[in-house]
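A single protein chain has been omitted; all remaining protein chains appear in their positions.
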Amino acid sequence: MADQVPPGDAPFDLDKLKQLVEMMESHGLTDVHLRRGDEQWRLRRGPREVLHAVPQQYAPAPIQMAAPVAPASAAPAVPAGSAASSAEAGLIDIKSPTVGTFYAAPSPGEPAFVSVGSVVTGETIVCLIEAMKVFNQIPAEVNGTIAAILVKSGDAVEFGQPLFRVRP
Amino acid sequence: MADQVPPGDAPFDLDKLKQLVEMMESHGLTDVHLRRGDEQWRLRRGPREVLHAVPQQYAPAPIQMAAPVAPASAAPAVPAGSAASSAEAGLIDIKSPTVGTFYAAPSPGEPAFVSVGSVVTGETIVCLIEAMKVFNQIPAEVNGTIAAILVKSGDAVEFGQPLFRVRP
Amino acid sequence: MFQRILVANRGEIALRILRACREMGIETVAVCSEADRGSDYLKLASESICVGPAQAAGSYLLIKNIISAAEIGNVQAIHPGYGFLSENEHFAEVCRSCKIDFIGPSSEAMGKLGDKVTAKEIAKAAKVNLVPGSDGLIESEEAALEIAARIGYPVLIKATAGGGGKGMRVARNDISLKAGLKQAAVEAEKAFNNAGVYLEKYIENPRHVEVQIIADLHGEVVHLWERDCSSQRRHQKLIEESPAPNLPQAVREDICKAAVRLIKSASYTNAGTVEFIVDKDNQFYFIEVNARIQVEHPVTEMVTGVDLIQQQIRVAAGEPLPWKQKGIPCNGHAIEVRINAEDPDNDFRGSPGRITKLRVPGGHGVRWDSHVHEGYVVGPYYDSMIGKLIVHKPTRVEAIACMKRCLDEFIVEGIKTTIPLLKRILNNSAFVEGRMDTTFIEQQLLAK
Partner (left out) sequence: MFQRILVANRGEIALRILRACREMGIETVAVCSEADRGSDYLKLASESICVGPAQAAGSYLLIKNIISAAEIGNVQAIHPGYGFLSENEHFAEVCRSCKIDFIGPSSEAMGKLGDKVTAKEIAKAAKVNLVPGSDGLIESEEAALEIAARIGYPVLIKATAGGGGKGMRVARNDISLKAGLKQAAVEAEKAFNNAGVYLEKYIENPRHVEVQIIADLHGEVVHLWERDCSSQRRHQKLIEESPAPNLPQAVREDICKAAVRLIKSASYTNAGTVEFIVDKDNQFYFIEVNARIQVEHPVTEMVTGVDLIQQQIRVAAGEPLPWKQKGIPCNGHAIEVRINAEDPDNDFRGSPGRITKLRVPGGHGVRWDSHVHEGYVVGPYYDSMIGKLIVHKPTRVEAIACMKRCLDEFIVEGIKTTIPLLKRILNNSAFVEGRMDTTFIEQQLLAK
């Protein structure tokens, strides 16, 4: 859902929006933020508040991809990556050490490396990030329990973007 | 004396300075502030701190015009007119109601309208300000005793510039 | 050449003149009101003198104080900018009597062109078209019908004593003319105690096109091409550009030549603008002369490369124009928008206040003329314009694209501005296609 539609003469292009939503669905995107001049679109799919979820609810999250578009937050758009600042006290973020595409599982159809509730040590591989056709195994680098998964398989992630929250 | 000489290649033009000092002397100017780009000249003639002077010292001030150039303050140049902000508590400024040339006396050779120590009422004429050949009589508009005279005959004054300080 | 000039204005245009003088090596005396005292732009002057209180009537408009400042500031000339005393014939005359050069036309030329009847006579003598009309009061219905047949419908019936649109009505055929004449006479009698009416051709959806001219003291007059200023709201120009879009080259040349003829026959000197309205068939009609530099002069500077303020000063100092008409190019396309501190949601009321954040666009083809900065307090005393953004590109399409990206970059916080309206205009198809007239903004963008 769009937070803001452009003022003035440009029509609100529903066809384009539909295409975008379909693209999000087929690629498993959860969050798209586009801005050009005055125009700003923010779309979000899937469960709204990952952080407050209880483990049982979130185990099947990866297969909720076909779920309808969730209502977008009415709050003003925040810059990408700043979600980290809302981390609950005591939780530690596992951040992306590179830019690329996030994969939760070693290959399609296989179970995810970790899910909410998984116990990890520093060496536990928690995901793959593909950069230039190379699949980089990402270790947790902390000891603890996965409290939240902040991205979905197929998501583009940037350097430093929080991927998981861990309760140490 | 100049507070600041220009950096760089422009020579410090002593001939120009001399001309300026002579001009100040012959026209009774006490304060000249010139600025152009980086270059800034500030020259001041006559007794340095009018405010702290005792009356006896200041009665003959108008005939001290031929006195040598007094050392300029080392402080950074302050914009014209801002002297008012240093007013001693309890003193009231008589400000210029127009822009023009200040005259302390009704005509050359005659005694000044007021001197430090003079008692004035609201209607007392304290000076003339010439604007476009018209000599405007300026009333004190306050009751009290002249505590300081801030400008000299022949000085250019701007709108709102403090001319006298009065102890009410 | 002058060694020292007083700038009898404030804000943007004062800064513009101070900059021109610095580049020419001319010392400057700036005047200011108490409200403007301490403003950053005053630091560019050799000296600044406070001439009165915030209210312009006691400072920027008070001739006595301006002249006193010129005398104590020891200047040889005064640049009046635009507004304030710039078209005050008496002020120009006082300057002369005080042996201070007024950087603008003579008071005589100003007087002649300031009087509507004389200005029309000058235009006629110079064979410059006026809006056709009855040349005097309507004596009878028959005479009116005859005139209407000559000038063609629609016609405008105007009260000779009128003003503010009262007693004005449009007639589109003989029948409505007959009816209108009677009603207008009754209305005029009622409103002004004078039933006299006259006829004028009614120009529908006119464009506002004006020609920049400059004339030296030696009889040489040149034009610097035209500007289109049709993008207006309530007769306030919002966007100006040069050249005028969709004006055939032959018409451009004709209108510019007409302006030069008129200026020559008025013995006018220095910079000036001849205003015309242009109808749908590209017929143009003289309206008036603005006997000063104008807000929108930068678009002309961009396409011609001429610094108009410097040239005004040179001409006033007696220098001949450095070029002939053929030497003045018109390169590319320039557009100016006026950024005003106004609230579009409240009928464009002034929006004074402190500018808490300011990000000004820059880059290739972009010019910004403004005295404001982050932290500047826009006062309630003077006009609401806080800056002029000008772009210059090879074509109008590129200039519009550049202006749009500039307005997208622009951030002003703390006050409301006309930027959102400007963005809408730049996206409006009538504007984009160059089909503006003086009514399109109110009719297409602001109609409720």
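When the chains are written out, they are named A, B and C in that same order, and each has its own residue count from 1.
By definition in this document, a residue touches a chain if its C-beta (ideal position, glycine included) is under 8 Å from a C-beta of that chain, and two chains touch if they have at least 3 such contacts.
The structure displayed is predicted, hence computed values, not measured ones.
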Contact partner of the left-out chain, one of C:E220, C:D307 or C:D383: C:D307
Residue among C:N331, C:N346 or C:T439 that touches the chain left out of view: C:N331
Touch list for subunit A against the chain that is not drawn: 33-37, 79-81, 98-101, 130-132, 134, 156, 158-161
Contacts of subunit C with the absent chain, listed as residue ranges: 15-16, 19-20, 22-25, 40, 44, 298, 301, 305, 307, 309, 331-332, 359-360, 362-370, 373-374, 394, 398, 401-402, 404-405, 408-409
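Note that only the chains that are shown with their structure count from here on.
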Interchain centroid distance [CA atoms averaged], subunit A/subunit B, Å: 72
